[in-house]
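My structure is below; once you've seen it, I'll send some questions.
Note that one protein chain is taken out, while the other chains of the complex remain in position.
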Amino acid sequence: MENKTIVSSIEDKIIEYRRDFHRYPEPGWLEFRTSGKIAAILMKLGYEVKLGHEVVKKEAVMGRPHDEDIANNVERAVKEGADPEILKRMDGLTGVVGIMDTGRPGPVLAYRFDIDAVEVDEAKDYNHKPYKEGFSSTHPGVMHACGHDGHAAIGLGLAEVLTRLKPEFTGRVKLIFQPAEEGVRGARAMVEAGVVDDADYFLALHIGFGNSGDIGIAARTGGFLATSKLDVEYRGRASHAGATPQEGKNALLAAATVALNLHAIAPHSDGATRVNVGVLQAGTGRNVIPDRAVIKLETRGATTALNDYMKKKALKIIEAGAAMYDLDYTVNEAGGAMSAEGDEELASMIKSIGREIGVEHIVDKGSVGGSEDATYFMERVQTRGGKALYYQVITPIAADHHSSRFDFDERGLSLAVTLHAEMAKRLLKRAHA
Amino acid sequence: MENKTIVSSIEDKIIEYRRDFHRYPEPGWLEFRTSGKIAAILMKLGYEVKLGHEVVKKEAVMGRPHDEDIANNVERAVKEGADPEILKRMDGLTGVVGIMDTGRPGPVLAYRFDIDAVEVDEAKDYNHKPYKEGFSSTHPGVMHACGHDGHAAIGLGLAEVLTRLKPEFTGRVKLIFQPAEEGVRGARAMVEAGVVDDADYFLALHIGFGNSGDIGIAARTGGFLATSKLDVEYRGRASHAGATPQEGKNALLAAATVALNLHAIAPHSDGATRVNVGVLQAGTGRNVIPDRAVIKLETRGATTALNDYMKKKALKIIEAGAAMYDLDYTVNEAGGAMSAEGDEELASMIKSIGREIGVEHIVDKGSVGGSEDATYFMERVQTRGGKALYYQVITPIAADHHSSRFDFDERGLSLAVTLHAEMAKRLLKRAHA
Amino acid sequence: MENKTIVSSIEDKIIEYRRDFHRYPEPGWLEFRTSGKIAAILMKLGYEVKLGHEVVKKEAVMGRPHDEDIANNVERAVKEGADPEILKRMDGLTGVVGIMDTGRPGPVLAYRFDIDAVEVDEAKDYNHKPYKEGFSSTHPGVMHACGHDGHAAIGLGLAEVLTRLKPEFTGRVKLIFQPAEEGVRGARAMVEAGVVDDADYFLALHIGFGNSGDIGIAARTGGFLATSKLDVEYRGRASHAGATPQEGKNALLAAATVALNLHAIAPHSDGATRVNVGVLQAGTGRNVIPDRAVIKLETRGATTALNDYMKKKALKIIEAGAAMYDLDYTVNEAGGAMSAEGDEELASMIKSIGREIGVEHIVDKGSVGGSEDATYFMERVQTRGGKALYYQVITPIAADHHSSRFDFDERGLSLAVTLHAEMAKRLLKRAHA
Partner (left out) sequence: MENKTIVSSIEDKIIEYRRDFHRYPEPGWLEFRTSGKIAAILMKLGYEVKLGHEVVKKEAVMGRPHDEDIANNVERAVKEGADPEILKRMDGLTGVVGIMDTGRPGPVLAYRFDIDAVEVDEAKDYNHKPYKEGFSSTHPGVMHACGHDGHAAIGLGLAEVLTRLKPEFTGRVKLIFQPAEEGVRGARAMVEAGVVDDADYFLALHIGFGNSGDIGIAARTGGFLATSKLDVEYRGRASHAGATPQEGKNALLAAATVALNLHAIAPHSDGATRVNVGVLQAGTGRNVIPDRAVIKLETRGATTALNDYMKKKALKIIEAGAAMYDLDYTVNEAGGAMSAEGDEELASMIKSIGREIGVEHIVDKGSVGGSEDATYFMERVQTRGGKALYYQVITPIAADHHSSRFDFDERGLSLAVTLHAEMAKRLLKRAHA
């Protein structure tokens, strides 16, 4: 396990990367400093780096922030050390792909790392290690509370290890740093930009989830729920509720009717389905017929087909609700993910690597408990005849994912780099090497 | 008041007519015996009699019974004394118009009498005069509980009086015997057949409403609520609720949603509006997604415009409810009436006649407490430049209109004939007479 | 397999029983002729026969018909050959338990046979064998369309076989003939009467389900959905919708609100749940605020706990709906069943018997596709430390269960008797026999 030694030699650097990202967390589609840093390091390592429209199809972006927010965050990224030249190439679109081409014919192996942070205010007390050790978030209300700081660091560590192993490999490696996994908004736009269209293998991992002191592996993650995130806006006509109620077009009552009927969509006998109207906001003044209502909802399904069933029903109800109150409306797809299953062959490979390098705690199946848009990549690769795997590096966490005291045991970082690198050794091995 | 004497001479005959009709009550659009009798008497008096498609536009009929019911009632009418030849001319459509043409140029004066009964089971006890005196309903579940037996009798009495007064008159008289006033279903089809298109004057009256022993007149009836009666049927798809809920198209939930939203239609600042879903029936089996739902509703408005506002909103909600659950649906107009105001000129005339013939209790305004489809005739006549009046002959009643013990003081009958005849004398008077 | 020979010798008699029951189908809680016949035959075979309140707890009966229907059906049963003395003992409660006591200490083995018919009009054409061969239903609108005629016949055949095997046995046998399985209404009242409180083993089976020509066995039936059937009646106050809408207490709008919110009950992460409002009937007149509404609903769950979750939520919504419109209301439990799993030990036994007697088509698991109140018996027996099994005798059917052309291949009858009898031989075997 020679590359384990390589990993050891850069372990401190990987941790440093992680803590740097932790200090400057950025929400989905605003990861300008993060992307800038990643791109700069990949370039220095000799990777071909693709950015902006090369890696993200703008029309397929879901949940894109307002232009003003984007401009502000670009500006801040510069102040916080991102290279303005690189930011310019990004043209307002975060995300990075680094390519290493061995020059030798062979398969293409793609890795995906998600890099966005969560809108959570990080805990400020001395029991919280990032605060105590001085690397906690400097961006109020934003925090790496799901380990994506670690994922980005793993990607950079892996980048370095792979350059050293390059002589042993055939084919090409693609390191995909994806924005906006939270809210499952980012993967689709990268997939639609074609970044995995040439991939024979696709690997993704998630760190964390551990309760006890053990570090371990869940070889295959299942139970990804397919999901759609929809933002609905109804626009009617305001009117004084006492004086001329008949002039109004009541967006609030439409939204109320729609919310009830969405939750009444019949379940499906093929498997679990879900719908949730998580937010409803309507009206401004007590004495005014509300002319505007916003609904934020999600549908889910145990399979992509089940989610499609729910989404189709939901759209019909949303449309009819507008018709019932004579409203204009828009539906924006604010996020989405598919269901997916990792390939058994790759899962076996991870397990065997784990055993070889002495990981004691190895399980067949894990769950990230919800939806993940890595499934877009997996589905694309598998549809085109490739193989894909999403596995978990189980490392103890200090508090639940997405909570203000989240932190993970950094020993998981080098294990993740090692596993990812070992997979490359097996999948891209030169015949004579 | 010479014609008062004429009326007196036939008072017994009028009462006899009324009791005959009372004995054989027929619900709306099934008044075959009633229409047959009326037509026969009018013919005998020398009136030109129009029937069937001449007086009713079939396409405009609202709330028409099933063909089988019609056939059965025609058959029964024959058994109960109606002339088969006349019934043949009617071709399944009840209603009669009798015309008396003086041959002298002059205005056209139309009178309308409604002739249908109510679906009420008549009281069978000796405190109820029709039962005690042997003229109570012989048709179980049907009863003249709103005085239309009296209206029909008044029409026939008037027909006889007018033949005697004919030499004094110019122009023409039209006696319109209208089916299906209950549920406000009959007038529209007669109006659309054009029966009052040539009328310069239109008169209608209602008998009853009295509490004390006095007989009196309400010269003008106001507060008619315009109304629409709608029957909605939703048709979806049944499916086993446990095994394949996703296959269903749920008509019950659509109907529930529609009922709630109909009742939530905003009121109107121009005046009173109403909506009522009076009946909702959906589904057959507990474990089946309901594929069929029926809603019976009505809208009302203090004016025709206000009712139109309500009806338009209602239709939009009904349509959207179908769309929400992907259903087929039909809306049938099962009844309707307009708002209307009588003309002051005719109201003054009635009052002055009342005073002349010694009626003590005369009020300006009365109300029939709801909707009346005589308003269709009024609106048509007034729109074409004519004048119309709906007045009330207030005569003591034994119990509320539409109750099983309803009866009215028959003295009101000859007063009504006298008033109607006096109006003719004033409106059709020959210059030299 | 000596008893197979015994069965063969009475095969014609079993078929005759079945055809007799098929000719005189009776709906749930009205199986007076059926119960009477069964009781008479059991008595003749020497069984101790328990009836009426001995076997059914009246307070626990769900969905009991009106007294008038019961009286009429008792009368008809006499005309159709039931023994009046036996009917008298039944005291209006159908259902029979026959007991055979070997006199030797040993376990108690209970069998359950459901005996009610379905409200379906039997097909009358020559492709339908019962019609062609002259044993189709003589009761219009009622039909044995789910094979319970077969179950009753199997019970009687088994009764005879077991008397012959009695010398080989220890302990006791209880043959339970249960009313009203359709609508899952009958088992609870027998369980609450204590009929299986002493049972060490409980066996039930269902016949049918086969598509092809093979006869086979499904050794264990799973996936029984626990279910509750609820009838809700809301009582408010009627009022004229145009004149005094404020006086009404609107039962229709309450029911509509409740229906929507019932369907919006959140699903449960532990497994499948269902709710269905299958029937909603409200209101009488279009212009009257509806004072009465009826809802018929069912909840289901993959487990008893899941159904309890749904039922509890449903009851809360139903109660709050009444409060919202200031209504009186009642909820009647019209049916119910639990989830249950058969014991592996008994399932293995059935499979091994099947193999021994040469049944080729044997599967581990089957489903009856819904709910079954045999689960009440199973739960009671298992809770008290006994073992229970529900298996299926798969025999070709002519059309779907509950359809008007349903019929099953009668070869299944003797297989069922054989299997049931073989189980007795294993479970009640005398040590030295």
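Points to keep in mind about this one:
For clarity, chains are labelled A, B and C in written order, and residue numbers in each chain start from 1.
Please note the rule applied: a contact is a pair of C-beta atoms (placed from the backbone, for glycine too) under 8 Å apart; a residue touches a chain by one contact, two chains touch by 3 or more.
Keep in mind that this is a model prediction, so the values were computed, not measured.
The missing chain, though absent from the display, is touched by one residue of A:T257, A:S339 or A:T375; that residue is A:T257.
When you scan A:N72, A:T170 or A:Q281 for touch with the missing chain, the hit is A:Q281. From the options C:Y17, C:F169, C:Y309 or C:Y329, the residue with contact to the unseen chain in the full assembly is C:Y309. Across A:A60, A:A241 or A:L315, the residue that sits in touch with the chain not pictured is A:A241.
On the side of chain C, touch with the chain left out of the figure occurs at residues 243-246, 248, 250, 253, 257, 260-261, 264, 266-270, 289, 309, 316-317, 319-321, 323-324, 326.
In the full complex, chain A contacts the hidden chain through residues 183, 225, 227, 229, 240-243, 245, 252-253, 255-257, 259-260, 263, 274, 276-290, 293, 296-298, 300, 334, 369-371. Touching residues on chain B toward the chain that is not drawn are 260-261, 263-264, 266-267, 272-274.
The rule we apply is simple: only the chains that are shown with their structure count from here on.
Inter-chain contacts peak for the pair B-C, counting C-beta pairs in contact. Averaging Cα coordinates per chain and for the whole protein, the chain whose average falls nearest the overall one is C. Our note on geometry: chain A versus chain B, Cα centroid distance of 70 Å, whole angstroms.
Computed from the mean C-alpha positions, the centre of chain A lies at a distance of 52 Å from the centre of chain C.
With centres defined as mean CA coordinates, chain C is found 54 Å away from chain B. Residue positions 260-261, 264, 266-267 of chain A are each in touch with at least two other chains.
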